[in-house]
Structures are given as C-alpha cells and as structure tokens.
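Every protein chain except one is present and positioned as in the full complex.
We call the chains A and B, going by the order they appear; numbering starts again at 1 in every chain.
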Amino acid sequence: MSTATTAGRDARPPAHGGRYRGGILRWLTTTNHKDIGTMYLTFALLMFFVGGAMILAVRAELFQPGLQLMKPEFFNQLIGVHALVMIFAALMPAATGFANWQLPLMIGAPDMALPRINNWGFWLLPPAALLLTLPFFLALFGIGDGAVATGWTLYAPLSVQGGIGVDFAIFAIHLLGVSSILGSINIIVTLFNLRAPGMTMMKLPLFAWGWLMTAFLLIATIPVLAGAVTMLLTDRHFGTHFFDAAGGGDPILFQHLFWFFGHPEVYILLLPLWGLVPHVVATFSRKPIYGYKAQVVSFIAIGVLSVIVWAHHFFTAGMPVPALLYFMYSTMSISLPLAVLFFCWIATMWRGAITFETPMLFALGFIVLFGVAGLTGLVLADVAADAQYHHSYFVVAHFHYALFAGGIMGVMAGVYYWLPKWTGHMFSEKLGKLHFWLTVVSFNLTFMPQFFLGLAGMPRRIPDYALQFAEFNAISTVGSFILGLSQLIFAYNIWRCVKGGEKAADKVWEGAEGLEWELSSPPPHHSWEIRPNFDNR
Amino acid sequence: MPRCFYLPAALLPSSACADYRWNFPEPVTPIARDTLHIHNEFMLIITALFVVVFAIMIYSMIAHRKSAGRPPARFSGPAGGVQWFWVLVPFAILLLIDFVLMGIPAYRAVVDMEDTRTRADMVLKVTGMQWKWQYEYPDSGIKYISTMSTPREQIGNREAKGEHYLLEVDNPVVLPVGKKVRILLTSTDVIHTWWVPQFGVKRDAIPGFLRETWVRIEEPGTYRGQCAELCGKDHGFMPVVVRAVPEAEYLAWADLKKAEQAAAAGGTDRVWSRDELLVKGKDVYAKQCAVCHQANGQGLPPAFPALSGSKIVAGPLLSPAGKLMKDSHLDRVLNGKEGSAMQAFGNTLSDTELAAVVTFERNSFGNTGGDLIQPAQIKSLR
Partner (left out) sequence: MMSQDAPRDPTQVPTQKPAPPSPAAFSPEELARRRASSRRLAWLLGAVALGIYLVGLLFKR
C-alpha cells in the first residue's frame, strides 16, 4: 500500500516511516507536495518583505519634495525590482504554495502527479530571485550600474539602452517563467488525472478551478513574455532590430508582446484567489457556495477575455480609432463575468450565519477593496478618460487595489484559513484581527491619496515631484510605513503558530466543507493513503 | 479625508474644490472639458455601484450574523423564475452602464480626440529626447529646445523651492489661443510621453515613428505638465510648459524668435576666438551635457562615461585630411552612440553650439587638447 501512495516513481521503501531524512538535504530533494508547498510559501513570505523593504525606501524618498535619500537612477531600480519581486517572487509563489499544499488534499490525490518536476519548479526560484537582486550588490563593488532601471515593464528602447541589470532581469524572467510553466503543467495534469473517483470536473473545488484557469493562462502567455525578453536580449547584444525603428523594427511591438502576457498576468495572480475566497466566505457563512457553475463559467470567460484586451495598457501609444474602440469595449465587457463573481460572493453570505474570524475578515476586505479596483478599472478602460489617468498615480493606486487588496489580502485570507490545517495549531485570533485592521486602514491611507495624486496630474515613476503633490505624498508615505510594519505581526503570528499553540481540530472551522478537512491537522506526510470516495457527494 | 473620493467634485460647490485638488485640474481645451465631464459622470456611476453593492453586503453581514441566531439557509443558486429575474436584473443594469451610459460618451470623446486633421490651423512638432523637449514650428521654421530650469540646488534641498518647482523651463512652447493645433510627436532615443493635464492630452513620443494629437486652448495662460513615460534617470525632470497667448502676441513672438534664430545661425561664417568658443561652450555644456556627464566632467560611470581624461576626447579632432573620423570625439557628439543614451546632437544643436561645446570639452576638466574647431568647419562636415 505504501509504495502505491508515496510520491513519484522513485517511491521510497516504507522503511523511512513516512518522513524523509532531516536537514537541508530533505528540502533540496523533497518531492512531497506538502514540503514543496511549505517552501513556496516561506519563500513568498521572505520575498514579500524584500520587495516591501524596497518600496518603503521609495516611499521614504517621496515623503517630501526634493531628493533626500537616493539618486534617481537608484530610485528607478527600486521601483522596477519591487514590482518584479512582488509579482514573480511573492504573489505567484504564494499561490503555487497554496496549490501544492491544498490541491492534493482537496481532490483526494496522493500527491502531485509529477513530484520531481514539482521540486524543480521550486528550486528555480531562489536563483531567479538572486539574479534579480544581484546587480544591486555588484554595483557596490563597482561592477555594472545596478539592477534593472526600466520599471518592470522593460519597455524598449529604454531597456535596450540599459545596463547589465537588464540582462540579469531577462535571465531571471526566463527562470521564473520556466518555473511557472513547470508548476502549471503539474497542476493541470494533477487535476485531470488524480482526482478521487467520483469527483467530476464540475465537482472540483472552486479553488482548483481558479488554479486550472491560471495554469492554462500561464502556459499560453509566459512563452510570449519569454519570447519578448529574448528578442530584447538579441537586440541588446546580437545586432537584431526587433524594437529599433532604424532597423525596420517597432518599439511598440514590445508593448504588444509584453502586455499580451501582462494583462493575463493580472488574472493569473487573481484567479486562484477568486477560487479561494468563495470557500472562505461559505465556511464562515455556514452556507454552500452560491452559483458554483456560474463562477466556473466566469473563470473561463475571464480567462478567454484576458488574452484579447491587452492594448488597453498603452492607449496613449496611439493606434487607429477602430482598435481603440475594440480594446475599450472588450475591456469593459470583463466587468460582466467579474460582476457574476461579486454577486455570488455576496449571495453566498446572504441568509447565512456569519462569523468574523480572521480569514473571513480578510476575505471581506478583499471583496470590498477589490471592488474599488474593479470599478476604477472600468473607468480606466475608457480611452478618452484614460488619457488623463494613464501613466499617472491613478493607475498606481488602481493596480495596488487589485494586487495588494485583491492579491496579497486574498493570500492572507488563505493563509489564515489553512494555517491551522498545515501546522495543527491555532494561530492567535487576537493578533490576526489586529493585523487585519492595521492592514486595511493603512492600506487605504497609503493608496487612496494616490488616486487624487493621479487626478491632479502626478506621473508615476518620478523620484521627485512638484509642490502641489506634497501633502498626499506625505500621507501616503506614513500609511505605507504602518502597512509595512504591521506585516511583521503576520510573520510573528505564523511563526508562533508553527511553533505551537492550541491544538487545531481536523475540521478547523465549524462551517468548513471539503475533503481537506477530513484529514488530520496536520495531515499525515502522505495524504490519502486511504482513498476518499466521492461518488455519493 | 480620502472618502471625498466618493463625492466627485461635480457634486460639490465649485468653491469647495476651487484648486481641484480632488479632481482633474481646470480644463482649458474641448478635449479636457469632455474628459472631465466623462470622468465625473463615471465616478458618479461607480460610486453608486460601490455604495449599492456593498450596502447590500454590509446589510447581510449585520442581519445574517450568526449571533442573530437564525439557522443558515441552504440554497446554492437561483430557483424558479422570480429568483432568476432578480439575479439577471443587475447584469442588465451593468450592460446598460457599460455600453450605453459609459460606452456612448466614451465613443464620442474618442472619435473627437483622434480627429487631429479636420480644420487644423497649425502644426507643432514635439520631439522627446533624454531629458528635454524640442519644439518645432514647421510653418515658420522655428525650432528650439526646452529644458527644465529648476536649479539643481533646489532639488538637492540646498535652496528653498520655487513656486513652480520642477515645472518650469527655459523656453516654453508658445501657442495661439483659439486655434486648432495639430501636434506631431516623435523621439530621438527612448519613448517619452507628452502630457499637459489641463489639455486632457497625453501622447507617447516614439523613436522612429510619428504620433499625433491636437489641442485648441481656450484661455490664455501658462500650462504645466511633465513627461509621463519612464525614460531614464531624469524622467522626473523634463517638464512641459505651454504659454497660450492671443494670436497677435503669438505672431509677434514668432517673428522675434525667427530673428533670434537667424542671428544665432549667423555666427557660422565668421571665425570665433578660442575664448568666445569656451564661454559659449560652457553654457551649452551646462544645458545639454552636464545632466549625464556632470558639471565636473566626471560622468556617472559606467552608464555615463567621464569626459575628464577620456581617451576619446583626447583623440585627434579630425583625420589628417580634415575629415570626420569614426568613433572620434566629434563623431560621438554629432552622431551619438547607438544603444546608449548618447544622442546625435548634430540634429538638435546649431553649428556654433557644436563647435563651442566640442572645443570646451577638449579644453576643460583637465583635458589639454589645446585645439579648437570653428562653426564653419562643422557646417562643412555635415
């Protein structure tokens, strides 16, 4: 029995008693989905603080007009690397960590289908993160001029002109991309092949559906990004002219390729969390998820729409009127499937018996603040008004409502929701609630003023600004420091929970439903040695 | 304080938002007025949506809390015609909002915004370059460069900041009020974006391509904006300043500017003394070169090499036959260096300015080339 259930074809003999060797070797060689999930999540948390520290330096510089702390060159490096780190090294690994830990538990699989690829997927990340940040340190020793300074968008020709930081970023993106594709392939084949008997696709948990769409989007779009940065690399070093008008190329081609990846990337980050939030909302409303099928259809619709709206990220680059109109209306139509999701989230709560534990608080915060992102996204789609919003702090505020409130706070809801299952201990509810309220207040304090800065005309990515923007920037900086520091509570709460605490029940939350709650907390090293039967559900 | 966001300025008495800190700055073109109008309408719509949707949610949070003591319902989807009706109504409303309430005004505004050619009275060509703007009036042959005039001392906090800190230039664009100006944009190096918030106009300047937009300024005044696309280290320091004046004043300014340019070009034919060249060169260097190569010529290596002690600067000025040599100092200044921020100044500076700045660089920062070049020589090399 044990040979059939251990991970991978290289199933170890039962003699290891369900545990691998201790020490670093265990983590380097593990093919266990729980170990790998833990590594992904730990890495994500670590990089969340790295990326956060970078942006706090930026906010400190922006506290007052004038240059106080750094040169503009260094400022430009910080903003770009902050974005790359947060997107590729914090948010995406966090979602992949969830998938690794939870998908096998939730679908009754013994492990991921391709455990060794799983190990590879993770271990590509640390070198990628190193490549991304190494140029900062090389510059200290007089090698190169620092990290990539083009913003995360790497627009040519600025990136063709840039220093070695751009090359490092290109290779980091390749590694991160390979890691994402490996992870996606693994998730797709696991969901297709290792579901418990009787679990049809339309009985799949919504979290799995969200991840399935993300995985398909990653496989469709990461190669395009990889292609674009490879073209950038050959333009930089091998005399091609993909993006150089003098050689018959077009700088805007880069923007098309980048955003063909970049727009779906937003949904890549958010779909797993749109899948997660209904579970949390249903659990704490003690009610079944409302509109399961409608949500699945919306995930698919959003996935499809996401790859046909990319050019709304560069309306100001100029394009023919029919193209402008097409991208405007197709972008607006994304609001329909998104509205289905909002409707279902709220209908799930309707006439439930709601309690407000930390995961629920984060889920509710996610819903409300992500609502701001969705609604401002709707107005950004309008080409005429976009001429004012674009490249301004309005956009910065908009996508932080999407990616911090929608992304990071969604991840936090998930962490608090599943942490007792993973560790077998309850976290401190008091600290969790404190963390939530500090986060939600300081988040708004940080980013709400940025909407007004954008409306008043402050461009993004400037290290210094005109005097009329001073007050809002000061408020935003104060907010950002509270926001950053309150995340330490999060880390401390997790650490405490890993170390010990009140014993968690198998079914941690009263209203929780799903296979994962039938296993012990923490689950055995090999899940589902006894196959769950889904025929009767 | 930030909740004012949900009360767009349109709702407030205009005095309360006189300085428009909560909204777009005061519009002075038809496009900007349209944009502000659309923006206010959209903000009202999304605010209403936000309030209605989350009022329902908050009602549910309170009424359906566990401590209220009712057992949870078990439904997981609409059942029956009436429920389906209520489920579909919000989506019908959203369709209406997307494609009628928002879609139709947006359509009109887009078509208007992109109509750059109909009845255009004049053309302004804007060229972005790291990190300044060049303005060209093809009708009258005027062409000049506009750079930020805020002193570095203010940026470094060694001096009090002026009223228009970072939003002031040496040579503003001058445009006549009430005329439809077709604006053509391009760039010499990387992508820049020309943005004046009060015009409601923001358009990228893309190297090797022409993009266009238009303005019709309705009020005389000085309007300020900035480059909006990250374009390198001094992206934050390339403001746009437009002075809108009545047509008569504009014509007078154009005549004056033409005369000035003719005078500047006139110097090409005479022989300049070494001291004259050095004085003028110092001035040109401060405006055009010091941003990267620094006032002391030490540069910011490796992106921006030092001129002090540079092998290229120390190399011969011209070949023995008096021709331009590839990769020489003069070649770099005239034609730039591909793949770097060093641009082809031959396109933007006059013969006199080029001769002066090259002479200055060869004889400053400890460089002792000792040689000089005359504007006439530059002219013949072009």
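Note that in this section contacts are C-beta pairs under 8 Å (C-beta built on N, C-alpha and C of every residue); 3 or more make two chains touch, one makes a residue touch a chain.
Note that the structure is a prediction, hence the values are computed from the model and not measured.
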Among A:P126, A:P223 or A:G501, the residue in touch with the chain that has been omitted: A:P223
Full-complex contact with the absent chain, from A:L67, A:I117 or A:V441: A:I117
Contact partner of the left-out chain, one of A:L138, A:V189, A:I489 or A:A505: A:V189
Selected from A:L253, A:V321, A:V441 or A:V478 as touching the chain missing from the view: A:L253
Those residues of chain A which, in the complete complex, touch the missing chain: 1, 3-5, 9, 110, 113-114, 117, 181, 184-186, 188-190, 192-194, 197, 199, 203-206, 219-220, 222-224, 226-228, 230-231, 234, 240-242, 248-249, 253, 257, 278-279, 282, 288-289, 292-293, 513-514, 518, 528-537
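The definition used in the following text is that only the chains that are shown with their structure count from here on.
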Chain A residues within the chain B interface of the complex: 65-68, 71-73, 76, 144-145, 149-151, 155, 157-158, 160-161, 163, 236, 244-246, 250-252, 285-294, 314, 316-318, 321, 324-325, 328-329, 332-333, 335-336, 339-340, 342-343, 346, 349-356, 364, 367-368, 371-372, 375-376, 378-379, 382-385, 387-388, 390-392, 444-445, 448-449, 451-452, 455-457, 459-468, 475, 511
Chain A-touching residues of chain B, taken from the complex the two chains share: 1-2, 5, 20-25, 31, 34-35, 38-39, 42-43, 46, 49-50, 53-54, 56-57, 60-61, 64-66, 68, 70-78, 87, 90-91, 94-95, 98-99, 102-103, 106-107, 109-114, 154-157, 161, 163-167, 189-191, 193, 195, 197, 200-204, 206-209, 211-212, 224-237, 300-303, 339-341
